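Supplied in structure tokens, the structure appears directly below.
For this view, one protein chain was removed and the others were kept in their places.
What follows is chain A.
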Amino acid sequence: MALMESLVGVLASEAPRHNIAKIKKVKLTVGALTHALPDALQFAFSVLREQPLFAPGAELEIEERETRGRCRDCGVEFAVEGNFGFLCSGCGGFAVEIIQGRELQIDYFEGD
């Protein structure tokens, strides 16, 4: 809910700058490592879209991204299984950098 409230906060300041009175659609990218659950985000959005900032029936599209790591030793990039396998699949090294999975980004919004 707090995340969706910050989403509404961002949109409330951005929409007027682009002369948009009613938002019809918002697109979010959500990484697996954030533990932000798409269903919970959708539910929170369904409550918050009642605000005048949104057109009736405004839609939230969520693109989910898996967690990916890159080994600092051998450079191999790999999917981090179950959010837990921070062990390089190439050399077994521990020095793994998170390159994907922490996203919580508003990609775009649409409206009139």
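Just so it is clear, contacts are C-beta pairs under 8 Å (C-beta built on N, C-alpha and C of every residue); 3 or more make two chains touch, one makes a residue touch a chain; residues count from 1.
Throughout what follows, contacts and distances are computed from a predicted model.
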Among "Pyruvate dehydrogenase E1 component subunit alpha", "DNA modification/repair radical SAM protein", "Hydrogenase nickel incorporation protein HypB" or "Selenium-binding protein", UniProt-listed name of the chain not shown: "Hydrogenase nickel incorporation protein HypB"
Listed residues A:L7, A:L48 or A:C71, member touching the removed chain: A:L7
For chain A, the residues touching the chain missing from this view: 1-3, 6-7, 9-10, 14-15, 18, 20, 28, 33-35, 82-87, 94, 98, 102-112
